[in-house]
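Of the protein chains in this complex, all but one are displayed in their positions.
In this document, chain identifiers A and B correspond to the written order of the chains, with residue numbering beginning at 1 in each.
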Amino acid sequence: MSKTALPRNTTRQAEAMLYGEAARKLHRVSGAVIILFVLVHVIVQAVRHAPIFATANAAAPWLQALQEQNWVHAILFFCIAFHTFYGLKLLAGELGFRLHYKTAFWAVVIVSALIGLREVLRYAGI
Amino acid sequence: MSRTEVFPEHTDVLIAGSGAAGMRAAIAAHDAGAKVVLLAKGPRRANHTRMSGGRYNAVSGLNPGDTTDAFYQDTLDSGAGINNYRLARILADEAMDRAYDLESYGLAWDRTDIRKYYMSMTGGGTFVRTLGSVDEGIGITEVMLHQLHKRGIRICDFHMLADVVQDDDGRVVGGLALDLSKGAWRYFSAGAVVIATGGTSQLYETSSGPAINTGDGIAIALRAGAELVDIEFMQFIPISFVYPPSARGYTLTEPAHYGMRHFDPKAEAAHLVNNKGERFVLKHDPVRREGSTRDVLARAIMLEILEGRGTPEGGVLMLPDSKVFESFLKERPIYVKRLLENYGEGQARLEAPIQVMPSALYTLGGVRIDPSCRCNVPGLIVGGEAAGGVHGANRLGGSSMPDIQVFGRRAGIAAAEDAKEYAGAGAAQLEKAHARAAQLEACIGRSDGVRPPDVKKRIQKLMWDHVGLVRNGEKLTETLAAFRNLREHVLPTVKVTSKSRVLNREWMEALELENLLDIGEAMAASSLQRPETRGAHYRTDFPETDPNWTANLIVRRHAGALNVEKKAVVMLDQASPQRENVGAIA
Partner (left out) sequence: MPSDIKLRAKIRRYDPSVDAEPHYETYEVAGKDNWRVLDVIRSVYEHQAGDLAYQFACRAGRCGTCAVKVNGVPVLACQERCKPEMRIEPLTPFPVLRDLVVDRTEVEARYEKHALTPQRATEYAGGPEAIEPKLAEELCHMDSCLACMVCVSGCPAVAERAFDGPAFMLKLRHMAKHPVDTGNRLEQAIDAGMLECFGCDLCTQLCPADLSPAQAIREFRREMIFGGSAKHE
């Protein structure tokens, strides 16, 4: 068959994953996670290190353990990676780089997932 | 019983039809100083022009061999000599100027160089002259719509022209429209009414046109006393999609476009084969073969299918030449997409056989007009597919686009002129509008009866079987009797399910039924009166062309009965026959 690209077959639109919707939702959620993390991180670090909060610190010994959960790290790193890379993808598009929405979405998701996975592996000693 | 409410309005020019003919008429009438209202039966983009491949025959000067004389002669040859010669001449002469108008509206015709248009061939023409644009009929309708927006022309969506109203002298003084979005009647008194409602493709079981083309305007004109010409001639596009059901009948244009004949009038068009692999067209036209005119091809294919040599799905096979794929993709990407989605990748790349069947496409006949688009009924102007005589017994591919621009403009000019002259009491005819509206509401009240879609299907089947590609006297007579029966016994029992007046499709279809029957009857009656085969009209009982029948059949309603009369073809040197008839009313 000839190699020239054909127009798309758009007769199954309602059966396909809506990439833009998934990307947008993930971008919002990851953004919220980042903001939440910063807030929580500041508060927790203050509780753990500021003398004024010593009593609170003593009452919450689980704060240290919380910071060492691999899944917390994995989710956080995934969110930071996804939010950053997807944001860069949007910027790149505006600067003139033609990126297909499907390829770009999966590339960003997979790279971010790998970064998240790396945290799990790191905690597992791998 | 409360009186049917009818909201009166006034305008100079009322145009029914949102296709290119109606829109071009609106532009011309507005630019001539008239106040214009345009009625679109559905959303304004729902029209036949929209669906067209947008191929545009015109003599641009880019092909040194071609002249307007050649285009004119091709038109007459294709029309088997029964065209209105004056209209054909005008088409050839004015097509290019109208193409430039579209350019000025923002349509970027395909080019080979910055100021050189790209041209291709269509079946039946002798010179390469056909212009086109990648956006096809979509582009044409879009640029024109924006021209209407620019002029502030009022477009009424969902307004079906139900009838015209005439004064006691028979002059058309207004149009009664049903606002389907509200179920409300509007009467527009007007100085002139333009019918640009397109053709009657929906009369047939398998058709290429949009669902709304039920011949409304032609039927309305007929009822108002207008003469119809060549109404027995219905063009069937030889190749169209066979499946899926929603796409069935949608035009695939011509075999000429799928072979090297696309570029070179001497080269091969795509071959057509039956289920035995035979090139059956050679029996019918050994000279032009699959590059023949639409009438010859459509008939050839239909006969193969009827005689049992078609595919199981009811079509034949077209074998495209993959060498034209790159060009085809570049020129008609929308068609490639449809081939891909309906058939498959092989077909889209023109590498696999494409299943095709004929389909009702274009109403060659219609209201009889003179070069100004006036008909024998004063105040009524007709342009586009609704008018007859330009193309005679068969239309060249690519000639409808220039027709609607050329005659749409002329219709608008004539309408503005007539509106200026007319200072009549249009509003006084409101009573007649009320009476007609009340008549057309009868079906809403009925609780028992037959549903419009069921009656429509019966009419469509009768037309496809007996008043279509293959006709004979016996079946035509039977069909006329069946139509008489439908009119007398079935139509009065039509009911609608919905109690809502809003977007009541069954009510719209009930109104359409009368139009379909009126035209169907006219088509069957004049087909019966023409004892020969010519162009799109094929009779198995008279398979030869009879030179004594190089004439037109004029159909007219008189005192409720159809009058079919043979008249000489309008030649170039004749004074317009319409001038004699203006003022003469049924």
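The rule we apply is simple: a contact is a pair of C-beta atoms (placed from the backbone, for glycine too) under 8 Å apart; a residue touches a chain by one contact, two chains touch by 3 or more.
As the structure is a computational prediction, the values presented were derived from the model and not from experiment.
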{"item": "Given B:17, B:81, B:191 or B:210, the one touching the chain that is not displayed", "value": "B:210"}
{"item": "Residue touching the undisplayed chain, where the options are B:35, B:284 or B:337", "value": "B:337"}
{"item": "Chain not shown: contacting residue from B:127, B:185, B:204 or B:250", "value": "B:250"}
{"item": "Residue ranges of chain B at the interface with the undisplayed chain", "value": "42-47, 50-51, 100, 103-118, 133-139, 142-143, 145-147, 149-150, 155, 157, 181, 210-212, 243-247, 250, 312-313, 330, 333-334, 337-338, 341, 451, 453, 496-500, 502-506"}
{"item": "Interface residues of chain A (partner: the chain not displayed)", "value": "7-8, 10-16, 18-21, 23-24, 90, 93-96, 98, 101"}
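Keep in mind that, in the parts below, only the chains that are shown with their structure count from here on.
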{"item": "Intercentroid distance (Cα basis), chain B paired with chain A, Å", "value": "58"}
{"item": "Contact footprint of chain B on chain A as seen in their complex", "value": "1-2, 4, 6-11"}
{"item": "Interfacial residue positions of chain B with respect to chain A in the complex", "value": "322, 325-326, 329, 333-334, 336-337, 340-341, 345-346, 348-349, 351"}
